[in-house]
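Beneath this line is the structure, given in structure tokens, with notes to follow.
With one protein chain withheld, the remaining protein chains of the complex are depicted in position.
This part shows chain A:
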């Protein structure tokens, strides 16, 4: 039972999809309940995975092997370690929240919407759990289909088509070259089983070329600077739920890929290319932070913020020490909570007033106090205020990188300061000032459903901020193992 927990986590969304397919499209409530139940069951099983997780073990746990392509030595192996555990939890947590936030706001093609989200759930869980390079790639790419449809069909404006194309083609072009590298690895090693690959040493030149191809794939997912253009477009045009899952989980595919594959498979190349990564990441942090200040669209601001924060995570990863890597994982988790909560916050006002332009809002503190309280909390978390999760993550990242390179720590910390500027500016515009009665007359505070929505995220942000050891103790051994591999 416990051994097969990951399979159950994977199967619940599929179960939901099958049930949804046989539900008549007119029974909206029933369909939503089915989808929510299956997603929540998946979350529950992933919590059980955390419960039965042994912190003292650095290698993979709950390993299940299913035969998929045995004559090519490519098999469906599932397993989690400290690195992937919290990405898994984040995914399964956010999917029910996405379904809840679009409970009333999605009115067209509801069945397809629910199915798309459950399919997305399945693919994301697969991406984080699978221990086979090729299958990782397959899940990594598969995410494109439901996300492309979510942006394109349930997006809000005409620009959504451009946005969905950007999303699809940037990610695809980035990752196809990685496919060639995977094939090369397969032709050299004879398998793409992750644990076997760890024992294989590639020559320097092989490492460098393959690292670059992996870097393009993951960097366009994180996203790093020259290929970040799809992200603001996709975020702005996607429905709220789409933005939440995009910021919360999809960006983490890039960092997860770096930690899981680029570093241990190509350690020498990772060290070799560190200056390149630092440069791109530092430029990305500062540039996107400044860009965020001059945006007028609510979602665009948060989107650019996400880029800055994710680039900080990259700096943490490439510090190659325990503190930096643990900080990177924790900051990814924290960003998953905070950024998705901020998108939910936007979704609340967007559901009411159908606009995301900041100038139409003002003085909401007087009429929507609960809403503003939540917004304030996550704004503070976004600035990385002590006591919130981002503080722990960013602090660990900066400490880790300080050990390696003080300049990059300085540049990264600049981003943290600028994030204070734009977050507070944004909060100021929305919450204070005069009520703009010329645009909006009716005001509704958070409903019960919406309050429920924010609770787990607030809880998670607080817990990581106050007592991060709950999370760090699970992460610790796996990161130790990874760092040992790096300096082997």
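Points worth noting:
Rule of thumb we're sticking to: contacts are C-beta pairs under 8 Å (C-beta built on N, C-alpha and C of every residue); 3 or more make two chains touch, one makes a residue touch a chain; residues count from 1.
Convention: contacts and distances are computed from a predicted model.
In the listed set "54S ribosomal protein L8 C-terminal domain-containing protein", "Protein TSSC1", "NADH dehydrogenase subunit 2" or "Glutamyl-tRNA(Gln) amidotransferase subunit C, mitochondrial", the entry agreeing with the UniProt name of the missing subunit chain is "NADH dehydrogenase subunit 2". Considering A:71, A:203 or A:441, the position touching the chain not shown turns out to be A:71 (whole complex).
In the complete complex, the hidden chain is touched by one of A:18, A:36 or A:177, namely A:177. In the complete assembly, the contact with the undisplayed chain comes from A:152, out of A:152, A:242 or A:347. Taking the complete complex into account, residues 68-72, 123, 134, 137-139, 141-142, 144-145, 148-149, 152-153, 160-161, 164-165, 168-169, 172-173, 176-177, 179-180, 183-184, 186-187 of chain A touch the chain not shown.
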